[in-house]
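Just one protein chain is left out here, and the rest sit where they should.
Chain IDs A, B and C follow the sequence of writing; residue 1 opens each chain.
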Amino acid sequence: MANTREMYVVLGNLVTAVNMLQSCPEFALLIPEVCTNLAYALPGASTPEDVAAIEGRITVVRGLPRASGMPAWSASDHLARRILEAREYDAEINAAINFKCEDTIIEIVKGYCSEHGLLFGWLDRSQEPEDVRKQDGASMPWKVSQLFTRYGAMPRLFYEEADWGKEPLFLALGKDAVEVASMAIEIARRYSIRQRS
Amino acid sequence: MANTREMYVVLGNLVTAVNMLQSCPEFALLIPEVCTNLAYALPGASTPEDVAAIEGRITVVRGLPRASGMPAWSASDHLARRILEAREYDAEINAAINFKCEDTIIEIVKGYCSEHGLLFGWLDRSQEPEDVRKQDGASMPWKVSQLFTRYGAMPRLFYEEADWGKEPLFLALGKDAVEVASMAIEIARRYSIRQRS
Amino acid sequence: MANTREMYVVLGNLVTAVNMLQSCPEFALLIPEVCTNLAYALPGASTPEDVAAIEGRITVVRGLPRASGMPAWSASDHLARRILEAREYDAEINAAINFKCEDTIIEIVKGYCSEHGLLFGWLDRSQEPEDVRKQDGASMPWKVSQLFTRYGAMPRLFYEEADWGKEPLFLALGKDAVEVASMAIEIARRYSIRQRS
Partner (left out) sequence: MANTREMYVVLGNLVTAVNMLQSCPEFALLIPEVCTNLAYALPGASTPEDVAAIEGRITVVRGLPRASGMPAWSASDHLARRILEAREYDAEINAAINFKCEDTIIEIVKGYCSEHGLLFGWLDRSQEPEDVRKQDGASMPWKVSQLFTRYGAMPRLFYEEADWGKEPLFLALGKDAVEVASMAIEIARRYSIRQRS
């Protein structure tokens, strides 16, 4: 499938994105309870093994975002499956990052999306049918399809509300890890300014 | 309040507990989405500043538990407040650790508690009054008092069921970080055996 | 100069090499006092800024090699200049790694080189002219030129003997970071077997 050079491009783009996040103290404000991960899928990826992410995720140490380990294949399950599903609807999506969701951040992301002409969305899980919830692995396809149907295209920035046992979370989707990290960094900077004022 | 020597004892006990956890590959199976933290309060602690915990928490890197940073003061909010409340009911409690909660683990912990003569508990959040939920900082005192009232003493191992936006979690309370880490390690080993069978 | 895609390939190849080294406990035996670094230069690199290496180098933690930080540009001075000089004589060299030098390792590397048809070398610093030693930055060009002249081509594996203030060190040169890491890993495995016997 993917050749070795493509694998290096994915890992190297992730390293570049991690170095950007680690240099941005404001991003520490956006790291949620479940920590941040950053994932990037190979062209033609079909399973999480073809998706690279950060081992041990990104946490906050001494006030700065810090990657716990190196980028590696199979290092994410949730974000990986998210990308694989989203690609079914939008072939340009290869990468994803998650970050904290709360009212002020929702407002900032809406503004960011309208400035950049990006589709904003949110996922209404109250619509999720009972049988989908109960069936293992059925939620992700349902969630992605619901987003696509509701907005007529795949939103690049959207949140999922809190659910039973689940922290509310924002997701950014994009063409590579550097693109989604750049979105998250710009949002973090605006959030930091709002918090100080 | 606490003297310097007591501060060193707390930090050194945490380091010892972290080294034990990092040497236990089975413990990686117990690390929840929100990661594990480990906290230890000074004698007479009154705020999270008097409680030490692991900066950036403990995540899984290359299949092994790994502390993201060093033990440090103020490095936990949730676990720190938990210890401070629990101490109001049981003066022997100084330390806490959190880990994953699921059916098999509940069963293992029940067995572990009866073998070791420890009080087992679970927190029924459906009993939480609406006004407690809404008031900032009121949940923790309510939760700890509910546990104490229900069991007639403070359970040393208990879980909180999933809630809106909250992953279900187990907590172990004890006299120091080494004691609670030892409990978690023994439970992780039993869980690992169950998973392989 | 180099385009963005080439930069990602370099960083991604370094990540892959680091993950290989981190999975090899035997490599811990080859990490010298000055720690190991691993560097990879962009095509057309002219300064250490165009060379990526591991921030904080690779040390030994809990018996395993561990990268202190991420691959990053400008993260090595010595190895970077080594690659830039060696390229003047052999355009196929883009990457370098350093490791421990002692008698048993010299013997193992000699065997490895003859098996793989690689040129082995050692640098005789007693030949270094006094004025070269004294002039800042003059040693590296002299050393690389001395190796080339002595062996008629650039050795891919060679050592520099101990010097005043300098630990003796082995260097492996190759086309990319994965290639030089693979050499070092094979040598480490042979060394580990020798040490146990």
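Following the convention adopted for this analysis, a residue touches a chain if its C-beta (ideal position, glycine included) is under 8 Å from a C-beta of that chain, and two chains touch if they have at least 3 such contacts.
Because the structure is predicted, anything quoted here is derived from the model rather than measured.
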| item | value |
| --- | --- |
| Contact residue for the chain not shown (choose from C:6, C:90 or C:163) | C:163 |
| On chain C, residues whose C-beta touches the chain left out of the figure | 33-35, 55-57, 59-62, 66, 68-69, 162-168 |
| Touch residues of chain B, complete complex, unshown partner | 5, 7-16, 18-19, 22, 67, 70-72 |
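Everything that follows uses one rule, which is that only the chains that are shown with their structure count from here on.
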| item | value |
| --- | --- |
| Gap in Å, rounded to a whole number, between the CA centres of chain C and chain B | 46 |
| Chain A and chain C, separation of their C-alpha mean positions in angstrom | 37 |
| Two or more partner chains touched - positions in chain A | none |
